[in-house]
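Removed from the display is one protein chain of the complex; every other protein chain stays in position.
Moving on to chain A:
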Amino acid sequence: MSVDGPSQAFKRHGRIVIVGASLAGLRAAETLRKEGFTGSLTMIGDEPQEPYDRPPLSKQVLLGRMPADGAPLPRRCAIDAQWRLGVAATGLDLVGKRVRMADGEEVAFDRLLIATGTRARPWVKEAEADLDGVFVLRTSGDAVLLNRRLTARPRRVLIIGAGFTGSEIASACRERGLEVTVAERGPAPLVGALGGVIGAVAAELQRAHGVDLRCGITVTALEGDPAGRLTRAHLSDGTALDVDVAVVALGAMRNTEWLAGSGVAAGPRGIACDAGCRAFDVHGIVTDDIFVAGDVARSPHPLFAYQFLSLEHWGNAVAQAEIAAHNMIASGPDRLPHLWVPAFWSAQFGVNIKSTGVPTMGDKLMITQGSLAEHRFAAAYGFQGRVIAAVTFDQARWLDFYRKLIESAAPFPLDFANVDRRPEGLRPVPAEFPDPSLPSHGPTVTLSGYSPSDRRVTFTPAHA
């Protein structure tokens, strides 16, 4: 059936396929049904489980407070879908409007929602990644394996990468009384997301809780015994570390490979779409029937200079899925833009970290309440004379106030006369984000030897 502008007939009898059966896919499916879509709905997901919640995997699950399979997401309504779980989508025929699946089957659609999300970035050297004791953490399956190993009380856990996931895993390990080393390429934990000023607080938290935190360090090799068990990690400062568990926490990769050659503008940075969640094709023309939501999407945000934002946030998956689903069954003027103000949270080392806005756009920040030294504060980020983001450490109740400042383009620096500001917070300071134009991991290559047969290259991965 052809859908030339959404019609009542489509809402009644259309065929919608959702690829990606996690948070975004589920919330989109619910929204479709709630808004009156009664046609056929197919949910395709490569994981065998029904949609589940991922944030507990690096927190409650690793603390042993709940089983890794214990968080199927609650449903807001019955979605009456055909579920195709445990089978990945492998291709998209844009003209024929069909999704190809790993088992050879094809599913036809009138409208498609792509919510394939991300996967953990694996350790770059495949043979080392295969060592027994090397883990990533993204899926409940990953969490089962990692938790099982942590329960067996390894002598030392190495976390590679001190972003949010790595830091949360380190926190859980310390809470379980395990020895932990964190190797971070940058100058501090969380520096990519929150900048160096806040990163320094995160570093203090880690060290105060007994983490052996090593910044400006990369892991150059993982070494195993003859039986293939991880025994040792080699670091870029020339030292080595005896470890039996290494968790690779180097961020995520977007699941777009299955769209290669499809004509959809999909690549390593995600799938570009408009603010109404419609995917762009490779010509830069917006498609009519292909929608995108969640971690895999990149969409322009009017509030943030129309930049295309990729947001790997729980809240974005929910909000964007609802907008995408609404727009899949709404006609032109009734379509809504995705205007959700980015927000995320992390719990680590007993501190509740929350953020709103886009901190990485901020070049300056002010500690507007509390104090860095107390690990309890609110900080506002400024960009071109306005408030662009905020972060709180154990000050969550203030965050909504800052969100409204961001939404109303409140001027920066902020001048709050009547809050508990300390001298350190009266002036803006550079937020200290790493310069994105500089390669953060360029190696140092040195030559040694004189005669051509002696000449050797020494390759040293850079300190960040």
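What we mean here is this: contacts are C-beta pairs under 8 Å (C-beta built on N, C-alpha and C of every residue); 3 or more make two chains touch, one makes a residue touch a chain; residues count from 1.
Basically, contacts and distances are computed from a predicted model.
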Task: Undepicted complex member, UniProt protein name, chosen from "Ferredoxin", "Ligase-associated DNA damage response exonuclease", "NADH-quinone oxidoreductase subunit D" or "Putative tricarboxylic transport membrane protein" - done: "Ferredoxin"
- [ ] May I ask which residue of A:19, A:79 or A:222 touches the chain that does not appear here?
- [x] A:79
TODO: Just name the one of A:122, A:187 or A:315 that touches the chain not displayed here.
DONE: A:315
TODO: Check the options A:71, A:203 or A:266 and report the residue that touches the missing chain.
DONE: A:71
Task: Contact residue for the chain not shown (choose from A:60, A:181 or A:310) - done: A:60
Task: For chain A, the residues touching the chain missing from this view - done: 21, 43, 48-50, 53, 55-56, 59-60, 63-81, 83, 85-86, 140, 144, 147-148, 151, 314-315, 318, 343-345, 347, 350-352, 354, 376, 394, 396-397, 399-400
